[in-house]
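Structure below; questions to follow.
Every protein chain except one is present and positioned as in the full complex.
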Amino acid sequence: MSDAALRALPSRRPLALAIRLWPWLAALAVSVALPWLFYDFAHGRHSGFMLSMLSQTGMMVIFALSFNMLMGQAGLLSFCHSVLFGLAGYSTVHFLDAAGAGSLPVPMELMPLLAGLSGLGFGIVFGYMATKQRSTAFAMITLGIVQLVTTAATMFHHFFGGEGGVKTDREIGISLFGFEYGQSIQVYYLIVAWMMISAAGMYFHTMTPLGRMANACRDNHERAQFVGYDPRIVRFLQFAVSGFYAGVGGGLFAITYEIVTFDAVAAPLAANALLMAYIGGATTFFGPVLGAILITVLQSGVSLMSNSWLVYVGVLFIAMVTFAPTGLTGIILEHAPLARAGLLRRLVVPYLRVLPAGGLVLVGFVGLVELLSFLTIGMAQGKQLSLFGRAVDIFSIVPWLVSLACLLGGGLWLARESGRFKRVWDGLMEQARR
Amino acid sequence: MQIGLISLLDGLVYGMLLFMLASGLTLILSMMGVLNFAHASIYMLGAYFAYQISHWIGFWPALLVAPLLCAALGAAIEVWGLRRVHHNGHIAELLFTFGLVFIIGRAVQMAWGMLPMPYRVPASLDFPLFSIYGENFPAYRGFMLVVSAGMLLTTWLLLKKTRIGLIIQAALTHPGMVSALGHDVPRVFTTVFAGGSLLAGLAGVIAGNYFTTESGMADAMGPIVFVVVIFGGLGSLAGCFIASILMGMVQTFSVVMDWSFADLLRPLGITLSGDDLLGEILTISISRIGPLVPYVLLIVILLFRPRGLLGTRET
Partner (left out) sequence: MGRLRSLAFALLTLGLTVAAVPSRAEDTIKIGYIDPFSGAFASGGDASLKMFQFIVDYINAKGGALGRKFELVTFDDKLQPAEALIALKSVTDQNLPFVMSCVGSNVGSALIDGVNKHNARNPDNRVLQINCGQLATELTNEQCSFWHFRFIGSVEMRAVARIKSLPQSVKSVYMLNQDYLFGQSIEKDSKRFLAQYRPDIKIVADEFIPLMQIKDFSPYVTKIKASGADSILTGNYGPDLNLLLKAAVDAGLNVRFDTYLGHVIGAATAMGAAGEGRVTSVLDDHENIPVEEHNAEAEEFFKKWRATHDFMFIAEPSVTQFEMLVRAINQAKSTDAVKVALALEGMEQKDLFGVTNIMRKEDHQLLYPYYEGVFTKDVKYDAEKTGLGWKTEFKTTVADETLPTTCKMKRPSS
């Protein structure tokens, strides 16, 4: 933390502090309130699925943020971030076992800290190897590491438990506040707490000299060297610290699912982190949070509705990298000048005009993909096709025509509307600049 | 000796196949800086196309048509996709190819189903060519060798003897300079991407029936090709060739080695059993971890030589 920031924080009056911290407080409030939105009053219990999704989102937020410490902050593309996450998860399972057996008197609330420390340890080991190089060579070393560790995790039984993974019981009976952690809602709040702590920690990290130097090494490797810093040490420290936070995420993973298998170290998870960070927006601190939410919803929510969800994910990526390389937060931030100039109101109508066109394209595209995939795969599985809540007869030409018409018509309409939108946008921008 | 000679041949065939995939990727990566994750997906498409075409009109036309289809697809991807993403940076391009992997994977499942395809070696090539020490060397393996050697020769001639080849060679090492000299670099990019896809498709055609053609084949081949490209070094087809053959040989010969670290320690009077994690690691034989050796080699070479074996510039 820079000195200025340190001095500034406590000196403000509480109200002013609350105003400054409003995004954090809002995030906290929303996280705490969300489970109650999905409360199942008919049965008097929480929706277990929503709680799982929210918990998964919470740990993915930490994971994506810690990944972005490497990609966004230091310009390092790591394919082995999942290794840090997963190995810390494995360690946590062993910690929980020891705690349950009474040989490790650590309360549940501090388990993620222990997991983070083991993540830090693994970060130091693998970081030592990987950070010897930068850019593509770094990425390729991490690719090698993830392959090695994943295979090792299926081969060796003592630490990894082989294919079945290692299991544990989170009801260890040691807690600072006397919680049992049998119910998912308690675990969810533990995740929320640690998510806020980790996010705050990583946010402050961006203001430390190390965080700043990581930026410098990303932007101009040679110049950073001339200033007198060893970029290798900067990379190494940054890698190790991000390992700590990835470890916290891995620990929460182990606590939530009470099982860790080789999937937690494998490359697809690392790829997920990359996607989350990029889609959310790697150039801003909060971008990966949005990405984590979106990808988790896609992966655990949409995948239950459509087995073609990977197509949608693929199309989303391609669309994002082509049209919005700064990610979701990038799109939002571009509105900032307009908001400052008080012109945001005037975008409401243009947005409302674009929306139905976009919706039509969406309906058409989803309809076509679902129809096609039902024709070749779903039908043979004896399923019933229903689109947008209605049963659909695949052999009737109507749904095909409707989808195609939606896609083409919507596309044309969208092109027209977005042209109009662009004119409005440019005009407003011009106005804001004046 | 007996095992040695046969393994040498096996390693050569596998190495040449790797080279066919890796050479295209090396060209793409060196010139455009794109880590093309969809390269192996194109290889898979090559195999599926070849199956479909040989089902309709026979294997020999498929050998010609399927790679051309892949090349056309590659050109389309470059022109309508990558080129638009290019100015958003390398990670954007990487993610673009990532998205393609998902889409191609599901599209293949939707078009051809989930089961392996009955794509077989053509009857005219399904006989033992010769036999050494009682083990047959199938004619199709010889055919694979011939095709990949022919491809190697053609690529080499194209690069050395034609004008566009010279430009490509120059663009490999000095992409900025080439465009400054007024050459149409985007067109060169398209050519290279189409050419790389053609080679990947050709690899798919001749490997799809020798191995199996199924929707998981891209995932299985992807990582090892990356290893070859990076190990060989950017900007160097020769490095790529050496790396391919080396990886082919390593994977073949490691299978034959049955000793483990514990065996090395035994003469020193140290005996280990696999009762704890360390014991487990040390008592594992080389043949069990053979396919991992390339990754170890990759990490080792990058630690000491970040530009790879024969790389002309820092990766």
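Letters A and B mark the chains in the order given here, with residues in each chain numbered from 1 onward.
FYI, a residue touches a chain if its C-beta (ideal position, glycine included) is under 8 Å from a C-beta of that chain, and two chains touch if they have at least 3 such contacts.
The shown structure was predicted, so the numbers you read here are calculated from the model rather than taken from an experiment.
Visitor: Thinking of the whole complex, not just what is shown, which of B:V65, B:M151 or B:M221 touches the missing chain?
Guide: B:M221
Visitor: Can you say which of A:L21, A:L316, A:L344 or A:L375 touches the chain missing from this structure?
Guide: Residue touching the chain left out of view: A:L316.
Visitor: Of the listed residues A:A26, A:V302, A:V349 or A:A405, which contacts the missing chain in the full complex?
Guide: Missing-chain contact among the listed residues: A:V302.
Visitor: Given the full complex, what residues of subunit B touch the hidden partner chain?
Guide: Residue positions of subunit B that touch the missing chain: 2-3, 6-7, 10-11, 13-14, 105-106, 109, 114-118, 120, 128, 131, 134-138, 140-141, 210-212, 214-216, 219-221, 224, 251-253, 255-256, 287-292.
Visitor: Touching residues of subunit A against the unshown chain: what are they?
Guide: 40, 43, 45, 47-49, 51-53, 56, 151, 154-155, 162-165, 167, 169, 182-184, 253, 257-259, 261-264, 294, 297-310, 312, 315-316, 319-320, 322-324, 328, 331, 334, 354-355, 357-359, 361-363, 365-366, 370, 377, 380-384, 386-391, 414-415, 418-419, 421-422, 425
The definition used in the following text is that only the chains that are shown with their structure count from here on.
Visitor: Rounded to a whole Å, what is the gap between the Cα centroids of subunit A and subunit B?
Guide: Centres of subunit A and subunit B (C-alpha means) sit 32 Å apart.
Visitor: Quick check: in the complex, which residue numbers of subunit B touch subunit A?
Guide: For this pair, the touching residues of subunit B are 35, 81, 84-85, 88-89, 91-96, 98-103, 105-107, 109-111, 113-114, 223, 226-227, 230, 234, 276-277, 280-281, 284, 288-289, 292, 295-296, 298-299, 302-303, 306-307, 314-315.
Visitor: Mind listing the subunit A positions that touch subunit B in their complex?
Guide: Checking each residue of subunit A against subunit B gives 71, 77, 129, 132-133, 135-137, 139-141, 143-145, 147-148, 151-152, 155-159, 271, 274-275, 278, 282, 308, 310-311, 313-318, 320-322, 325, 372-373, 376-377.
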